[in-house]
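What you see is part of a larger complex, with each chain still in position.
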Amino acid sequence: MGTTDVAPGGSSNSTSSNTYRSSKMAVWSLDNPVFITYVFYSTVLAAKMILMGPLTGYFRITRKAFVNPEDVKSFGLKETKTDVDVERVRRAHQNDLENIPIFWLLGLLFVLTSPSLFAAKVVFRVYTAARILHTLLYLKGSGIRGTAYFVGILTKIYMVATILYTFW
Amino acid sequence: MGTTDVAPGGSSNSTSSNTYRSSKMAVWSLDNPVFITYVFYSTVLAAKMILMGPLTGYFRITRKAFVNPEDVKSFGLKETKTDVDVERVRRAHQNDLENIPIFWLLGLLFVLTSPSLFAAKVVFRVYTAARILHTLLYLKGSGIRGTAYFVGILTKIYMVATILYTFW
């Protein structure tokens, strides 16, 4: 990696040949445990989001509530229909769409700020737990889903603030 | 790019000063054909998604179906209106929103698992073809769009499984 790479946030120079871990470049490296933590939790959130589509399909089929005429026909029904449970799953899914892709970006950029592994684990785990909880509470019709929502928002605001503070 | 490059996923150590290519770091490198394949297909999917917005606009204008009073006024119409074709394009677009950003994340992380170029090409091409086909079938009102949808879902589940297996 050559010479005079400066460690992220640090000021010392390194002349060793194994400087890639101290190089700023290295932060999106598989050698960086913070990055691996990001990879893991963002994949968990992706898996959680993928499930929402088939879940909507399950509710549409069991509630016989389809919005496309071709689906109505496929299932031997007579007309399109909306159903409160289907609409509820769809709102939970929509809330994911409004939130999780922002986490994917911010988490990736947050890794660049060289947080401690502990801080990164707290942030990524709290966010992941908040989003899974949000969906469960939403599907149950619990009035406290808003708390899980705002925990997610606060986690993201923390990442935004850290990123802007580091790179502005 | 120097000598003694070890393929990602290999086990031999390198003591040369050119270790960055043998480092796992190199997987998001423009020297990695798997990564280039990701860049290409995710850009194709972005282009496909960009088109959905103007396509909705086209249907709104030709069907004279606007939802904002200011648009109704701009086009010399009298009232807001919904139209079945506009709603259909919007559902196809919404389905993209629920699916393609997940691919962008998972594809990027899948590159980190050092798949073979062949495996990566199959996965990325199948997903891209499934999503383009899904939109075409949706716009035509075909009842078999669900097959294209599930091919996309299965492709993503494969990537999720590979990523979690690699990094857990």
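The chains carry the letters A and B, assigned in the order they are written, with residues numbered from 1 in each.
Definition applied: a residue touches a chain if its C-beta (ideal position, glycine included) is under 8 Å from a C-beta of that chain, and two chains touch if they have at least 3 such contacts.
Just so you know, these numbers come straight off a predicted model, no measurement behind them.
Oligomeric state of the entire complex in this file, given as copies of the one sequence with 2 shown: 3.
In this section, only the chains that are shown with their structure count from here on.
The residues of chain A lying in touch with chain B in their complex are 1-2, 17-18, 20, 25-26, 28-31, 36, 39-40, 42-44, 46-47, 49-50, 52-54, 67-71, 73-74, 93, 97, 101, 104. Residues 15-17, 19-20, 23-25, 27-28, 88, 91, 97-99, 101-102, 105-106, 109, 112, 141-143, 149, 153, 156-157, 160, 163-164, 167-168 of chain B are the ones touching chain A in the complex.
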